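A single protein chain has been removed from this complex, and every other one stays in its place.
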Amino acid sequence: MTMEQVWLLPAIPAGVFVILSLFNRVLPRRGDFVAVLGMGTVVVLAVLAIADFQGAFHDGHFAPAPGANTYEFTWVNIGDGVLRIMFSTYFDAITAVMVFVVSFVALMVFLFSIGYMHGEERYGWYFAVLSLFAGAMLLLVTTNSLIFLYLAWEGVGLTSYLLIGFYWERQSAAEAAKKAFITTRVGDVGFLIGIILLWRVAGTFDIQELIHLAEEGAFSETYLTVSMIFLFMGAVGKSAQFPLHVWLPDAMEGPTPVSALIHAATMVVAGVYLVARTLPIFDLVPIAQNFVLYTGLFTAVMAATQGLVANDIKRVLAYSTVSQLGFMFVALGLGSVTAAMFHLLTHAFFKSLLFLGSGSVIHATHQQEVEHLGGLWRKLPITTVTFSIGSLALAGIVPFAGFWSKDEILLEAFELNPFAYAVLAGTAALTALYTTRVVLLTFAGRPRDQHAYDHAHESGPIMLLPLVLLATLALGSGFVAFDGVGRALGFVGGIGQVVTSHGEPHSFAFHPNIAVPATVLALLAIGAGFEYWGGNAIRAERARQWAPELHALLVNRYYMDNLYQAFIDRVVLGLAGIVARFEKSVVNESGVDGGAQTLNWMGFRLKFLQTGRIPNYALGMALGVLVLSIFALGGGE
Amino acid sequence: MIPIENFLLLSALLFAIGFYGVLARRSAILILMSVELMLAAVSINFIAFAAYMDPEAFTGLIFALFVIAIAAAEVGLALGIVLRVFRERRSSMVDDASSLKW
Amino acid sequence: MTASDGYVLLALVLIPIGTSVLLMFTPSKERGAVIGITGLSSLAMFVLSVYAFAMYDFEGEQFQGMLTIPWVSNVGLLGEKGIQLKLGLDGMAATLVLLTGIITMAGTWVSWKLTHRMKDYFILLYLVAGGVYGTWVMLDVFFFFLLYETAVLPMYLLIGVWGSTRKEYGATKLMMMLVGASILIFVGIFGAFSAAGLGTFDMEELFRAGETGLIPRNTQILLFPMVAVGCGTLAGMWPFHSWSPDGHASAPTSVSMLHAGVLMKSGAWGVIRLGFQMLPQGAEYWAPALMVIGITAALYGAISALRQTDLKLMTGFSSVSHMGYVFVGLGTLNVIGMSGAVLQMFAHGVMTALFFLLIGGMYDQSHNREIPNFSGMAKQMPIWTIFFVIAGLASLGLPGMSGFIAEVHIFIGVFRAYPVVGGLAVLTAAITATYLLRMFSQAFFGEFNPRWSHLREINYRERAGATVLAITILTMGIWPAPWIDRVANAVAQTIPGVSM
Partner (left out) sequence: MQERTALPPQFDRPIMLGGLLAGAVATPLLVVLVALRVVGLISSPEVVFWMAFGVVLAGALGTVMLSNIVHAALALVFTLLGIAAIYLLLGQEFLALAQVLVYGGGVTILIVFGLMLTNATEDPIVSDGAQKPFAFGVGILLALVFAVALLGHHWPAVGPAVISGAEFGERLFGEYTLAILTVGVLLDIALSGALLIARPDSPEESAE
């Protein structure tokens, strides 16, 4: 499989979706093996494609032969090129990272789901939709056309909707699915506007061509800034950045493996991917780039603070996802694709690990409130170990994967924007703190819910295998940044150089000045966490009482949801009410019925002209004759 | 030789008088009689024009004849209706027969 | 398409009308015969429609399959060509012929469960179908208008006799508004006819007259609003839309399908044919106004739909909103936007037919359409729900569905001309998502309301109809080239004054 055949990657899971959605009742085991086989094939093909890509390297430069890494097919063509929408794929280092992450994590999640979702009523449908998601996500990362990117973008949105609402009998799940779809849809409005604005001047949807044109100065700066900010709105929605972050915590209503795949490792990074993909254009417009930077920065802090107080184990992870995505956007805002994509890679592994670990806990105890868990390390040893590895990676402790990638972002920030650095370092400490809290409350101490504890048991091998594999990657994937490891994998100049497919190659750097303070900070935070939540929860309770308003603010998510609800209730529905009243009273009653009634009334009045007396009629006729004859006389002369 | 204007003037005055009668009177029979006046006025016109303008064409005369014939038919029919109305309402005044109002 | 295919077009008009006549002589107690006749007839129409669509060569002549039969000439005002039975197909019409074939077939299937005077129902329904086919293929303004009215008039009886809820009110309102609007069309047609002074109703001649200015520019500016409002009323143009929600809410299932799916499109088609093709200079003058009306309608319909609790009313307002897009697209005066408008006519036709089919399938059992009364319907009627979600997603413009193809063309076209309007149009798509998803989560998801445990899944005929429509939605969404090629070429070649 070569780079230009990369369109096969989305095609296979899409085919699986068709097969499963039509025949899942007929196939043995509801056809889960079809999904797993399909995904396995995709992983193999993805690795082959990456190998082909790697083979195109020589002398440390990324220079495949022109066109060798693209595939094109005309989808729509109006007026011989006035509007030409191509289906096209493009393969570069970013694609390589994304393809690997998506297909690998998806395979892990598929395997995990076999155990986790066992016995569900809509088991086959679950795999069908999950496959469709994988297909859409793979299309998203391989296509080079903004329109198809949008298509895939909405496709992952749809599957996310279907999977969040998988347990639709629960009203909360249905509401969460709706909220997710509509919130991201608001972002997509901007995304589509941005796409069309870019097309309006450039006349193409081809991303590489757009970058080329933008660099040549085809756009005015203001126009480009506006377009890119619109484009970024899509990323804000999909990657749950402030102010459209509200859907992601609620999205945890979906099955846990779904959260791992979609709402941690892949779909939510689509926004990061989009900005990374178009970063050369963002580079041209500092305002838009700073917009990305500060959005990410604010979101990172905000979500981390909320993560401190959340009780649902999955929600904590969701907030941490939002926060980590903020980190990635900061990196992009600073212009470093390398750091962002590197963090995306490691984050995908350790966050999906954490989610699957939490899934294992939930599977064992049917309980996801951390306040009701505790002491599970005795019952779930493997889960505890893997979860801890993931947590350490998230907290950024040497030598786990998260350390290296976070350090890369901090380094960039330190060099370019000290303010951002300071904020991010503090946020990293917060991350360590809430991570420690979750681990301690879940696995350490005494069981707080004896019933759940008694029934807990370690999951089967089909669920543990993904945990172990992902833990390995969470432990080791950070090292690919090193030159030697990169070379060993076949990438001349190391991974860091590869990922920067554009502009100055940027190899991985490691500065003790940055790394040591960050590590110390994280360790301090972990220590503080042990101090507060290790053993008994009394101190935590005291902390809560120390600043009740602050706690309430955080628990209520800064009242953002209330604000939105109020906006919808007051403004949107209020407007709808006004329109409905307008429709009823002006258009319907006055306009249509009113017109009819006016005629009716006139008829009622005019009917009295019909006296029924012949002389009156005759007089009318006579007057008519007179008038006519006078006209005739006047006309005759 | 009498100029044609004289006949036309007669016809015009006769017609106007008949018209006045139709509009002003209440009795159906009197209205019928006024209509006869108007018809006669029209006949005079026809004949005058026929005799003065184009005697060969003959059409005006035929028309006048028809007017006479049809007037006779009309009178017969109208009187039938008047009788009928009278029998229903004990009145031959047209404004008493106003059940078609509104 | 060869010249002899003109007879195919003629057949498309005559088959449904002939079926009506045939049904008149069928005893009404022979339900089997009625079902057989309508089944065969709708199948024949479908096959011929697909044939016409497939055989239309989008790189060839503008009008294909021309068939001209002189009727009245050299009488009074009429000159050499006078009134002719002239048929021909262009790319836009080919698309709409296909739409009619699909919806008529699906509508026929779901109407077979009717118990009250089924034969008479089909007589009128097929009259509508014949009229609609006629408006697509007629190239003579006289016959165009004749068949246009033929399609509109039976609606009164169809809604008044077979409708539900406030059917008399809905039927009367619909009829009064549409017939009132027809007067404007009539004035527009005869105004153009006499202004051209050619003594012919031949559309091609009149198109040429409009393009070359034989119909003076000021006359065109005067006549265009009449035609646009006249035909626009049937297309649900704001603010003349108020018949649409009421009419749809009270109409029986297949009438709603045919009406919202096809007949409303013939209103928009009238605006294209009589407005943009016959009075191009007037259209150019009024295009911005059309766009303002369109975007107002789109937003207005969407916002109104947010507040509706009746499923059919919601769909009715959604139709107003989606037809607003059509006018936005037409107002762009460029090929992309106008193609988008025609594509939207097709896409909306299919999806709205699917909506009404499903609502009807459920209403027949439950006699209730209030959204808050339902909850968790996905448990009781999963297949129904899946089809409904497909229709809803197409409606909110999800990529991969027909709605997206149409909308994205309109958006791109509008952005070319008026970016601000384009932004509003995209925003409307988000509002559409909001009301549809609110409805989904209220009615389909959540805890099942046991009050509805007597409901059964939609029957196999409805499933078949829904499948045909859903497949059309997906096909166009994934492989839109056949539609776009036909429409875009026709728009570029047959509508004067259109920029690329």
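Note that the chains are named A, B and C in the order they appear, and that numbering of residues resets to 1 at the start of each chain.
The rule is simple: a contact is a pair of C-beta atoms (placed from the backbone, for glycine too) under 8 Å apart; a residue touches a chain by one contact, two chains touch by 3 or more.
This structure is a prediction, so every number in the text was calculated from the model and none was measured.
Chemist: Kindly name the visible chains that come into contact with the excluded chain.
Modeler: Spelled out, the missing chain touches these shown chains: A, B.
Chemist: Hey, which subunit B residues sit against the chain that's not shown?
Modeler: The missing chain touches subunit B at positions 1-10, 12-27, 29-30, 32-34, 36-37, 40, 43-44, 47-48, 51-53, 55, 58, 61-62, 64-66, 68-77, 79-84, 86-87, 90, 92-93, 95.
Chemist: Go through subunit A and note every residue touching the omitted chain.
Modeler: Its contact residues with the unshown chain are 615-616, 619, 622-623, 625-626, 629-630, 633, 637.
We take it that only the chains that are shown with their structure count from here on.
Chemist: For subunit A and subunit C, what's the span in angstrom between their mean Cα positions?
Modeler: 37
Chemist: Specify, in ascending order, the residues of subunit B that touch 2 or more different other chains.
Modeler: Residues of subunit B touching two or more partner chains: there are none.
Chemist: Quick one: which residues in subunit C touch 2 or more of the other chains?
Modeler: Expected reply: no residues.
Chemist: Within their complex, state which residues of subunit C touch subunit A.
Modeler: Touch residues, subunit C against subunit A: 173, 176-177, 239, 241-243, 300, 303-304, 306-308, 335-336, 339, 376, 378-379, 393, 396, 398-400, 404-405, 408-409, 411-412, 415-416, 419, 422-423, 426-427, 429-430, 433-434, 437-438, 440-441, 444-448, 480-481, 484-485, 488, 492, 500.
Chemist: Can you name the residues of subunit B that touch subunit A in the complex?
Modeler: 19, 22-24, 26, 31, 94-95, 97-102
Chemist: Along subunit A, where are the residues that touch subunit C in the complex?
Modeler: Interface residues on the subunit A side: 75-79, 82-83, 147, 150-155, 158, 161, 165, 168-171, 173-175, 177-178, 181-182, 185-186, 188-189, 192-193, 196-197, 199-200, 572-573, 575-577, 579-580, 583, 587-588, 591-593, 596.
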